[in-house]
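The complex appears here minus one protein chain, its other protein chains still in place.
Let's turn to subunit A:
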Amino acid sequence: MRIIVHNDKCQGHARCWAHAPDVFKLDDEGYILAGDIEVAERDELLATRGARSCPERALEIDRAFDALLDRFLFNQACGGFNT
């Protein structure tokens, strides 16, 4: 799972960090660091909760990439592993 960070929207509520301090990193003023976040599978639940708690909607959960991968791996029709 990937989280797209719109850090221009962040206002430093730190709700994301409260749920998943290992996933969301804050700067010295308490705002989220720039850069999208690649979330390891074991952190997905907490990361999702954190992203959904953001009052500014600064964190967008990007599942498109996972979905693509799924389709690629499991849907033979779209030309995945067809050996």
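Everything below uses one rule, namely that a residue touches a chain if its C-beta (ideal position, glycine included) is under 8 Å from a C-beta of that chain, and two chains touch if they have at least 3 such contacts; residues count from 1.
We take it that contacts and distances are computed from a predicted model.
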Inset, instruction - Mind telling me which option in "LivH3", "LivJ3", "Cytochrome P450" or "Quinol oxidase polypeptide I" is what UniProt lists for the chain we can't see? - result: "Cytochrome P450"
Legend entry - Contact footprint on subunit A, counting only the chain that is left out: 11-15, 17-18, 26, 28-31, 49, 52-57
